[in-house]
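Below is one structure. I have some questions about it.
Yeah, one chain of the complex is gone here, protein chain that is, but the others are all in their spots.
Going in written order, the chains are labelled A, B, C and D, and every chain counts its residues from 1.
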Amino acid sequence: MKQKTPPPRSTSHFTKKRSVKAGLPPGSLVHIGDLPPEAASISFMQYDAEQFEELQFGSVEACLDHLQQHVTGQVVWVNVEGVHNVELIRNLGEYLGLHPLVLEDLVNTIQRPKIEDYGSYLFMVLRMLKTAEQGHFSSEQLAVIITSRAVFTFQEALNGDVFDAIRSRIRAAKGRIRSMGADYLAYSLIDAVVDGYFGVLENTGEEILAIEDRLALEPDRSILQNINGIKKEIIYLRKAVWPLREALSFLERGDSELIQEGTRLFFRDVYDHTIQVIDTVETYRDLLSGMLDLYLSSISNRTNEIMKFLTLVGTIFMPLTFLVGVYGMNFKHLPELEWYYGYPILWAFMILLSVAMVIYFKRKRWL
Amino acid sequence: MKQKTPPPRSTSHFTKKRSVKAGLPPGSLVHIGDLPPEAASISFMQYDAEQFEELQFGSVEACLDHLQQHVTGQVVWVNVEGVHNVELIRNLGEYLGLHPLVLEDLVNTIQRPKIEDYGSYLFMVLRMLKTAEQGHFSSEQLAVIITSRAVFTFQEALNGDVFDAIRSRIRAAKGRIRSMGADYLAYSLIDAVVDGYFGVLENTGEEILAIEDRLALEPDRSILQNINGIKKEIIYLRKAVWPLREALSFLERGDSELIQEGTRLFFRDVYDHTIQVIDTVETYRDLLSGMLDLYLSSISNRTNEIMKFLTLVGTIFMPLTFLVGVYGMNFKHLPELEWYYGYPILWAFMILLSVAMVIYFKRKRWL
Amino acid sequence: MKQKTPPPRSTSHFTKKRSVKAGLPPGSLVHIGDLPPEAASISFMQYDAEQFEELQFGSVEACLDHLQQHVTGQVVWVNVEGVHNVELIRNLGEYLGLHPLVLEDLVNTIQRPKIEDYGSYLFMVLRMLKTAEQGHFSSEQLAVIITSRAVFTFQEALNGDVFDAIRSRIRAAKGRIRSMGADYLAYSLIDAVVDGYFGVLENTGEEILAIEDRLALEPDRSILQNINGIKKEIIYLRKAVWPLREALSFLERGDSELIQEGTRLFFRDVYDHTIQVIDTVETYRDLLSGMLDLYLSSISNRTNEIMKFLTLVGTIFMPLTFLVGVYGMNFKHLPELEWYYGYPILWAFMILLSVAMVIYFKRKRWL
Amino acid sequence: MKQKTPPPRSTSHFTKKRSVKAGLPPGSLVHIGDLPPEAASISFMQYDAEQFEELQFGSVEACLDHLQQHVTGQVVWVNVEGVHNVELIRNLGEYLGLHPLVLEDLVNTIQRPKIEDYGSYLFMVLRMLKTAEQGHFSSEQLAVIITSRAVFTFQEALNGDVFDAIRSRIRAAKGRIRSMGADYLAYSLIDAVVDGYFGVLENTGEEILAIEDRLALEPDRSILQNINGIKKEIIYLRKAVWPLREALSFLERGDSELIQEGTRLFFRDVYDHTIQVIDTVETYRDLLSGMLDLYLSSISNRTNEIMKFLTLVGTIFMPLTFLVGVYGMNFKHLPELEWYYGYPILWAFMILLSVAMVIYFKRKRWL
Partner (left out) sequence: MKQKTPPPRSTSHFTKKRSVKAGLPPGSLVHIGDLPPEAASISFMQYDAEQFEELQFGSVEACLDHLQQHVTGQVVWVNVEGVHNVELIRNLGEYLGLHPLVLEDLVNTIQRPKIEDYGSYLFMVLRMLKTAEQGHFSSEQLAVIITSRAVFTFQEALNGDVFDAIRSRIRAAKGRIRSMGADYLAYSLIDAVVDGYFGVLENTGEEILAIEDRLALEPDRSILQNINGIKKEIIYLRKAVWPLREALSFLERGDSELIQEGTRLFFRDVYDHTIQVIDTVETYRDLLSGMLDLYLSSISNRTNEIMKFLTLVGTIFMPLTFLVGVYGMNFKHLPELEWYYGYPILWAFMILLSVAMVIYFKRKRWL
């Protein structure tokens, strides 16, 4: 359905341009982020335990028209893909009566995960991760607006989303989702996002295992770059999940009237999942630091080993070369040269010397 | 009674698959974890100060039938070994009126230790460690449900459990356990689990001592891998015990009505034990980091030592080889060659030079 | 409009003289800081939704005269550039009834960012950063006094300011600024300052990317100095932004009556931005530490590589030199010398030996 | 009076066996710890401002008999040396009505320092350190039970105690101790224990100074082991003093009715002392880490220095040896050999070459 962009791994991911906004008044709607390949589209779902309707809109006007006919008691989920269409966001914002700062945040895709309580609606920002080919992952921003009867989600529309299973469940009226309110829908969506983190973590875990195996066999320089690459992924994950934990803690405490008492238990569950993600991320950090130590000391070990070999060779051949040099001298009176067994005696002596050296090395545990 | 699985030590332990659940509705019962070698079994104990009954069930229906005849005032302990039988868990959950999220957590064996208060029952998850051969340890998840008169425990059924002593005490009516309530039974079980941590810690401590001895004698590369291995064990232990401390703090504070005032003191005791475990774990981390420094500097020292030897040999023999080369030259007019004592004089000079070099080295403290 | 000073990067930035004040009574107005190139000037703006007046004063008296004629209901913004004119500050302070400690802080340009509530006015200090050429940034202190109807800003007047966009907006009555109070003006100014941080961060991020590219190609010593230079910038940024976050948290909580309820949401937005700046700064620290590891290990790797080459050359030629030395000896009875094929046989042997050595090295993975 | 055991320094100190208790019911009295060389003994003191009685008991029954005749209004101090006599502890515990968990803790000598409030008595555990010969220190557990009129202390009886000065003060009615209550006696004992920490710290400080002096002169490998040894001592001290601080904070806050208002000030004083101990311990950690850096870089420096020497020797003699080799060749037509001054010209050239090399090295600052 959507195109897959190359996975983020490079440092450039941490340095998106935001300064284009400097100097603009607050509430200015300026899209910050990568441009998705397609135009924005709006999908619409409306359901209760008995009824279910699913629509797709190309323009915001059509969607707003349909929203007017909202059947009381039904839950509405409006999913906007592509927030670069500033006009669309502005119109929707006016219809819903959103605060200008919320609109500004909607089109700015480098937000920090957060939740804000505006009384009649909750505004939440989180990052949606998707594992891509080659063990990397892609990331896009997801903004969620929760009202008493509706959930509005805004995706960057870059890498597809993780909600297909929820759509199927709504269509098939599977599980309790059709009989619950908008807060439960919001929970389901957030839960799907956090579940996506586990997939990314598993990929990262497998990469760590692979590096560990290579470390045991034959460390080369690329290992360090792999370790550093995973470190960056982990830094990215931490930036996504630490603030999310804080935001979920708000929902779990039930400070907002928009969250039913019965749904709080579910939010506590997602909250627990984020803590588990954080736990794993911190564990990976510890594992990586141990691997870095292993790698660095393996370089030291190899330098040491090569050094020992050079020393062995030098220690054996330097004295021998000196000795044969002695008997290459042209002194008139050099008695040993005249001996009949001079040459074999020297060879015997040199062999003895070499053996002694090797024994000395063995004793010193350099061999 | 149960088979022992190979002990966890490898990194793969930290990377269990959880993503199979992505997209499923909350409350979906999907077993996550290793499959135990045997079928699930249910053991049942019912007692008060005077009476005692012990049964073993193969199916959940038989157990539920028996539970109906529960004698008021008696404490019931139902221990389920093997949570991969999803049907069994579902039936039991329905009978007990457990929340769907609790059921979901029961069959997911990679939970973070936690406690959750559902009013009429407490749901606790912790990790049960058992020392295995070769100083390693095995780990399985233990879930505990505490109601006013009963305790339900759910084991992964992989590595046996640490409750045999408690079973004997109940059978023999030893100690106060038969005269106390379900909360005391829960305490006894948790206490046994935490006591198991001490055994694991002692093993780890002995491994650390062994590595330290080897470090003092002759460091080789395997030491680093041993240090890293223990580090991983410690990371694992920390993940098990830090959240457990938090959960026990909840029990110790006595926020739940299911915990009697008199039992709180006992929970404070287990709480103290977990802090002691954490203390020891942190101490081990410090010790390991000191050992890593020792090891890395011992490599540097050895490179240094080998270097010095090579330098000594080179410094002595390079000038000597040059000298004998001088008198190996074929110049027509090379007066020293004609001297009668030229050869012995050269030897004397070369010996003097070598001695001077060695003295120089001694002065520089390179020898 | 203003001159640009060379960008701060050197350590000297952290060590400005403050000790000239030692021994003076509190409230002593002693200018601490660099002297700006020009005399102080005062700009004045007064506006409401309908009206707007902009003036420039050379002396404080003229400004104070004008302030007397303040139209009730209008917002006043007085911007003082150059706080080294102690008399000007004193006169203004007396007119406004500022606390002596506030006056003392106004002329001391090495304050830590902070906010102080003096009841009828708020006193805030923050650092205004501006990206300069070559990717560096300049920094000057900005002090803000917020009263119910006026905002007074005091700049060091070293590097220009970041308020031109706000001035245009006021002049053009763009956005909501003309219809809001002094608190909103204060928010706009602080927001502009924090937006400036993002520009600095982006520059730093690009420098980090550039260093990373150089690291991958050919690390030399200058990289370490670059890394250290960026580290210093980041240390500087942290010193500017951590205390600012605390100060903004005060404004966001709305503890002061000078901040309208409606403006609090905007302050929460700036507060979020400072957290994002802090997040990015911490991320950069992690990235830099990873790059340092990469650099240090690349040096080790190169030493290792050179070492291997020396060892290879030495190992091949030391035995060969010994061998040719043997047949350079002048023994009377050295039978091999008489052999007709002695010379080619020796060559063949020496070539075989070299090949064997190279194979040995390949096996050991030293080549 | 008591024998001195060898001082703890080795890692084994951190790994005492505790697992013997696994599986026993809570409240089981199992002695965990080293066995003292002598049998347990009980000393008894009873005093008020006017009267004073001191007794020594061999058995607990005699002591309990005497306790029955307790004169109202007098302070009683019962000091038990040797907690391995489980029967003695049980009897005393029954007489005093102690909680089973307290009894269990009394005989387990590897407790973490803590305080527990049982209403009618306070139970405190702390570690008593004594400097031993060779700058090391010995450690034993001290348990203190504070009731309204009596203090019971339980020592491991391994290394003597630090209370002799307090005994003298009670006997001589020196200071205010005879006119104060049991809480003041408890304070005096704890104060004496904390004062003992300062002695240990001073010893450690002197060791650090000694290592620093050796570092400046001539670093060898033993220094690292010394640094690591002190690190272990410091880790041990931290484990003893951090939890103690927490326990003393409880006493200083005066949450228990057993502590008089007037005595709280004294507990605040001990509390301050523990903070000072912690401060010093943390300072020592910083100093040690600085010394480790110094040591490691001194090894690098020496490798560097030796390397330079080898390079110098090699660079001078390798070209010279090549040159004399040239004129050792047996070419039929090698004109230089025929020159009359060939030999002295070569010498002159070789000397020039060597001087040039040395100058080059000086320029490169390698000499």
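In the analysis below, a residue touches a chain if its C-beta (ideal position, glycine included) is under 8 Å from a C-beta of that chain, and two chains touch if they have at least 3 such contacts.
Because the structure is predicted, anything quoted here is derived from the model rather than measured.
Q: Touch partners of the unshown chain, restricted to the chains that are shown, please.
A: Hidden chain, whole complex, touched shown chains: C, D.
Q: Kindly state which of the options C:V71, C:A210 or C:V313 is in contact with the chain not pictured.
A: Answer from the full complex: C:V313 touches the omitted chain.
Q: Tell me which of D:Q155, D:S188 or D:N226 is the one touching the absent chain.
A: In the full complex, the listed residue that touches the missing chain is D:S188.
Q: Would you indicate which residue among C:R112, C:R253 or C:K364 is in contact with the undisplayed chain?
A: C:R112
Q: Which one touches the absent chain: D:A49, D:V86, D:I110 or D:L287?
A: D:L287
Q: Touching residues of chain D against the unshown chain: what are they?
A: Per the touch rule, chain D residues meeting the hidden chain are 162, 164-166, 169, 174-177, 187-188, 191-192, 195-196, 198-199, 201-202, 205-206, 208-209, 212, 216, 265-266, 268-269, 272, 275-276, 279-280, 283-284, 286-287, 290-291, 293-294, 297-298, 300-301, 303-304, 307-308, 310-311, 314-315, 318-319, 321-322, 325-326, 328-335, 365-366.
Q: Go through chain C and note every residue touching the omitted chain.
A: 11-12, 14-15, 17-19, 21-28, 99, 101, 111-112, 114, 116, 218, 221, 224-225, 228, 231-232, 235, 239, 292, 295-296, 299-300, 302-303, 306-307, 309-310, 313-314, 317-318, 320-321, 324-325, 327-330, 334, 336-343, 346
The rule is simple: only the chains that are shown with their structure count from here on.
Q: Among all the other chains, which ones are in touch with both chain B and chain D?
A: none
Q: Minimal path length between chain A and chain D through chains that touch?
A: Minimum step count, chain A to chain D: 2.
Q: If you list every residue number at the chain A and chain B contact, are more than half found on both copies (same) or fewer than half (different)?
A: Mostly different residues: under half of the interface numbers shared.
Q: Send over the residues of chain A in touch with two or more other chains.
A: 300, 303, 307, 310, 314, 318, 321, 325, 328-330, 334
Q: Counting only chain pairs that touch, give me the topology of the graph as line, ring, star, complete or other.
A: Shape of the chain contacts: a line, open at both ends.
Q: Under the stated touch criterion, can you name all the chain pairs that qualify?
A: A-B, A-C, B-D
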